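Okay, here's the structure, questions in a sec.
The other protein chains are all here in position, but one chain of the complex has been omitted.
Take a look at chain A:
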């Protein structure tokens, strides 16, 4: 039976602290004790979630919050709240590595818009957080800076690619973190670590300052201890950004306000395809309990079909790798990061730099994507995958004609063991079987803790919402969370 004594921190608790400076110092002390890799001499649990600490920046911001509080000024919605940033987003003063050796030591010259917005709301940014290299992975084992441990079960993975972001919230190192999700990289680790993770609709949150992986899929979103905190974070992050032309000018909802509305009368779509072979029976039982709970609150359960679900993983791995092979061509040793020494020609320098700088999974995906886009294979792989992507998206648009949200399991199994799937890429990819379809369709989604297995491993329930209807999704998420807390 897994049991660790980490305690999560909520945004309300963080804001209730008398001094933002003391709170930040307390969290740095906790990180120093419990997060550092055991190999580096720390005696704690060696979670390895933080890659770099931004002490000067955090303490300057905390001092500003404390001064504003002392002067009786209005404080922002995240005033003094300690937050961590996945290391694929840029933050001046701290290296941005994307978990890769090819960007080791790279100091970005500007802040990501998400970082700017959090600080404007008063957040104290503690540092940069570990992740799979270039956000490619489902276990955080692809980081060049070592794997992250799941704070709920130290011999298990935290999920990925935003494994460090989920772990940092689960361990209470930060009240909230930013992650990114291309095929499940926020929601799957949230489920594995027992925290809330939100994938906003494509175009809802700016990606300016995000190191791109697959641009038609990449999204930025929050991890938090509860649903209300996720709504607070999303409220701060959402909106049109002149620096990111893919952000939408659709009006931003009142996410926090929406949580006050009861859920009775809402139609909950339940896709049969998400309850098939391969689903862990304990997870199935937990999701069925959550659905019964929603029914008891006056929701209607509507069976829906997402009939192309089985094709989501192969579709995703063609499209995401094709886009990645293009995006990652910029890492060539010319402008930033690592450059291989003493190459005689430019072309040799490109190749050696990339050979030394990229890890095996990144190389695998670059090769796969390049193959899928190469002459003779483009129609068979890339165009075909884009067509199936349209079918997968139509599935959702049709399902949402008869329901308001779709609810199902977030992952087929609870967190697996470190090292368990590292030698089998296809088995690793299948860990994302319930998350990739929402990524391809651009809809919003979230994972909410929904009990534990008998062994004590967290279970996540997935809620998917219509494009730009995060408000309804969050309402249902909070209803499940409330039922869960009442059940103990």
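Before moving on, here are some points about what is shown:
Simple rule for what comes next: a residue touches a chain if its C-beta (ideal position, glycine included) is under 8 Å from a C-beta of that chain, and two chains touch if they have at least 3 such contacts; residues count from 1.
Keep this in mind: contacts and distances are computed from a predicted model.
Here one chain is missing from view; checked against "Aspartyl/glutamyl-tRNA(Asn/Gln) amidotransferase subunit C", "ATP-binding protein", "Chemotaxis protein CheX" or "Fe-S cluster assembly protein SufB", UniProt names that protein "Aspartyl/glutamyl-tRNA(Asn/Gln) amidotransferase subunit C".
Residue in contact with the omitted chain (choice from A:17, A:65, A:266 or A:368): A:368. Summary of contacts with the chain left out: across A:6, A:275 or A:336, the touching residue is A:336.
Although one chain is not drawn, the whole complex shows that of A:80, A:200, A:442 or A:458 it is A:442 that touches it. Only one of A:173, A:255 or A:350 touches the chain withheld from this view, namely A:350. Contact with the undisplayed chain is limited, among A:192, A:274 or A:317, to A:317. The chain not shown here touches chain A at positions 106-110, 202-203, 216, 242-243, 245, 249, 308, 310-311, 313-315, 317-318, 325, 329, 332-339, 343-352, 354-355, 358, 360, 363-364, 366-368, 370-371, 374, 377, 379-381, 383-391, 393-394, 397, 424-426, 429, 441-442, 467.
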